[in-house]
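I have a structure I would like to understand better, so I am pasting it below and will then ask my questions one at a time.
Every protein chain except one is present and positioned as in the full complex.
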Amino acid sequence: MDHYRNPHNYGIVQNAASKIIEYNPVCGDTIQITIRVENGKISDAKFIGRGCSISQASASILTDMVKGMPLEEAKNIDEDKYIKSLGITLGPSREKCALLAVNALKKCIKDYQKGEESK
Amino acid sequence: MDHYRNPHNYGIVQNAASKIIEYNPVCGDTIQITIRVENGKISDAKFIGRGCSISQASASILTDMVKGMPLEEAKNIDEDKYIKSLGITLGPSREKCALLAVNALKKCIKDYQKGEESK
Amino acid sequence: MLSPLQIKKDFPIFERLGPDYSYLDNAATSQKPYSVIRAMEEFYELHNSNVHRGIYRLSEEATNLYEKSREKVSDFINSKDSRQIVFVRNTTEAINLLSYTLGRELKKDDEILITILEHHSNIVPWQFLSEKGVKLRYVMLNPDMTLDMDDLQRKLTKKTRIVSIAQSSNVLGTISDVKEIGKIAHENGSTFVVDAAQSVPHMPVDATDIDADFLAFSGHKMLGPTGIGVLYGKYDLLDRMPPFMGGGEMISAVYQDHSTYADVPQKYEAGTPNIEGAVGLSSAVDYLRALGMDQVREHEKDLIEYTLKKEEEHNVPDLISYGPRNTEVRSGVYCFNIGEMSPLNINDLAHEEGVQMSQAIHPHDVSEMLDDGNVAVRSGHHCAMPLAEFLNVVATSRASYYIYNTREDVDRLFNVLVKVVKKYGR
Partner (left out) sequence: MLSPLQIKKDFPIFERLGPDYSYLDNAATSQKPYSVIRAMEEFYELHNSNVHRGIYRLSEEATNLYEKSREKVSDFINSKDSRQIVFVRNTTEAINLLSYTLGRELKKDDEILITILEHHSNIVPWQFLSEKGVKLRYVMLNPDMTLDMDDLQRKLTKKTRIVSIAQSSNVLGTISDVKEIGKIAHENGSTFVVDAAQSVPHMPVDATDIDADFLAFSGHKMLGPTGIGVLYGKYDLLDRMPPFMGGGEMISAVYQDHSTYADVPQKYEAGTPNIEGAVGLSSAVDYLRALGMDQVREHEKDLIEYTLKKEEEHNVPDLISYGPRNTEVRSGVYCFNIGEMSPLNINDLAHEEGVQMSQAIHPHDVSEMLDDGNVAVRSGHHCAMPLAEFLNVVATSRASYYIYNTREDVDRLFNVLVKVVKKYGR
C-alpha cells in the first residue's frame, strides 16, 4: 500500500538504454518502464503508468528490486515467486495486474539485448 | 387400421379434374390426390401415396368421406374436427401425417377452381 | 410495489451469500430463482430427449416444452406470432445473425447507424461489414447523456440501410425512445434493430408497439440460464433472409449439391438447440410476469432515484457518476468513479515525467474494496469502449439493480464507498 501512495522510481530514466510500454489486455491499463544498464547490470529503472494500485505498487517494488541486478537474473524472475514475494493474495485477474510491470521489464531487457547484438 | 391394410380409393381418377402431389416436410412422405367434379360436388376422389399408416389410413378415410360432398364444404373441412373424427389420439408430429391428405385435397380443389375461373 | 425481501427468498444463492451481501452486477447477469433451476432439473429428470422428428412420447414431450417456451416468450414481448421468435445463444449471437444475413444485401458505401453508447455486441458485428465498404456511423449524446436526436436526424441519410440501437444502456442507464426512433428509421426506409438486452429484463417491452424489425435479448439477464437468447424478427423479414448456420433441424431437404430450408423459425436454429435453456427461460418469463413488468420497472426506478438522492447526501469526495439524472429515462444502472482517470495516451506518457500519480482511485481498486465490504459491482469498460473514450475515462465502476435489490443495498454501497475513500486517504 505504501508503494501505491508513494511510488518509488516514478518517472523516466535519463538516456535510458531501453524503454518499453506494456498494456494489460484485461483492463487496458498501461505501464512504461525505462532502464539504464551498466556492466551487464541494471543500474537504474523507472516507471510511469496508469493502472490499479496493485499494478502501480508492483511496479514500484519491482523497480526497487532490480536496481543493481544482473540482466540475466532479472530476465528470469519467476512469476509465481514474484507474486508470493509481494505478500498479498491475489485473484487471477489481479495477478495480471501485478505481472504487468514484470512483463514490461522483461521485454525491456530483451529489447536492450537485441539492440546490443545488432551493434 | 382396416383403412391401412385395405385402403379405399387407392389409385388415380380417370380424366381427373384436378391432381395434386403433397409432401410432408417432417418426414418427406408423399401423397397424390386426384378428383373428379360434377355439379359443384366431388364425384370421385382417389389417392396414391407413400407414408406411414396414419397418412395412408387418413387418405383412405378422407377420400371416402368427400365423395358427393360440395366443393365449398370440402374446402372448409376443419382440421381439428377432422382429426377428432378419426377417433385416435395423435401426437403433434402424427397430426401432420393425418393432415397430409387434407392439405392435398384442399389444394386440389383450389387448383380446380382456379382452372375453372380462367376458362 | 415489489417486496424485494420476499423475492430474495426465492433465490437460493442469497442463502450462501448471506443477508449482508449486495449483488449489484445484474447488468452482467441476474441470479436465478428456485423455480427456474427446478424447471431445468425437472426437464432432465422427466422429459430429457432431443426435440423434433422424434416419434416416441419422451421426444414429443421435449418438443412441446421447447415450443411452449417459444410461445411464452412471444407473448411476453407481444410478438403476436411465435414463429417470430428465434432461439439463439445470447444477444451477441442475435446481432451477429443479422450482420451475416441482412449484411449480405449491403453494398459499398451503405451505412449503418448506431450510437456511441452501444455495447460491443452492437458494434463489432457491424464493423465486420466494413470489409465490403459498409460504413458505421455513431449518434452522439446530449450533455444529459440522452441520445442527441438532432445528431440522429443529421446522420440518417439515404444510404442508411440499418439503424441499430440499445433501448437501455448498460453503462449510462439511458432509456431511449425506440418507438420514435423506429418511426424515423422506417420513414427513411431503414431496417430497425433494437438491442433489448437491458430493457426486456427490466421494463415492459412490446415489440409490436415499438414496431421493431428485429429485437434481441439474453435469457441470463432476466432470471434465465446462460446459453439461451432470443432474436425477435418480423415474419416477412425472417422469411426472406438467407439462413445463418447450416445443419440439422434447419433444412427441408438436403441433396448432394444443394439444400432447401425449413420454415421460420427453424430455418435459423441449426443443430440441437439449448432445450433446457428454453425451458429455464420459459420459467423465468413466468416469474417475471407474475411480478408484472410495470412493477419491476417501478421498483428499479425507485432504487435509482434513491441512489441519486444518496449520492447528493453523502457527497463522497471526488465521486463522479454518469448518466441521465431524469429517472424517467434512466434504468437501474449507476456508473461512477472516485476521481477520473483518463485513458493514458502513449504520447502524453512521454511528457508525464515527474508528474505525480493521478489522485483518482482506479475503478478496479474501487470494486475490489467494495467486494471486501460485501458489495459486488463490476469495473471496466463494460464492453462499451467507444463510450468510455467518449466519456474520457479508462473505466468505471457499475452498480446495477434488479428485483431482489433493496434500498439497504444502496445504503451499503455508499457506506462502503465512503470507507474506500477514507482508506485511500483523500
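Note that the chains are named A, B and C in the order they appear, and that numbering of residues resets to 1 at the start of each chain.
Everything below uses one rule, namely that a residue touches a chain if its C-beta (ideal position, glycine included) is under 8 Å from a C-beta of that chain, and two chains touch if they have at least 3 such contacts.
Small disclaimer: the values here were computed from a predicted structure and weren't measured.
**Q** The chain left out here touches which displayed chains?
**A** A, B, C
**Q** Decide which residue listed in C:T272, C:N392 or C:N415 touches the omitted chain of the complex.
**A** The single option touching the absent chain is C:T272.
**Q** Since one chain has been left out of the picture, which residues of subunit A touch it in the full complex?
**A** Touching the missing chain: residues 25-28, 91-94.
**Q** Taking the full complex into account, what residues of subunit C touch the chain not shown?
**A** For subunit C, the residues touching the absent chain are 12-13, 15-17, 23, 25, 28-29, 31-32, 37, 40-41, 44-46, 48-50, 53-59, 89-93, 95-96, 99-100, 116, 119-121, 123-125, 127-128, 130, 136, 138, 218, 220, 225-228, 244-251, 253-259, 270-277, 364, 367-368, 370-371, 376-380, 383, 385-386, 389.
**Q** Name, in rising order, the residues on subunit B that touch the hidden chain in the full complex.
**A** 5, 7, 10-12, 21, 27-30, 32, 48-54, 56, 94, 97
Rule of thumb we're sticking to: only the chains that are shown with their structure count from here on.
**Q** Nearest whole angstrom, what separates the Cα centre of subunit A from the Cα centre of subunit C?
**A** So the centre of subunit A lies 38 Å away from the centre of subunit C.
**Q** Could you grab the centroid distance between subunit B and subunit C? Build each centroid from C-alpha atoms only and quote it in angstrom.
**A** From the centre of subunit B to the centre of subunit C is 49 Å.
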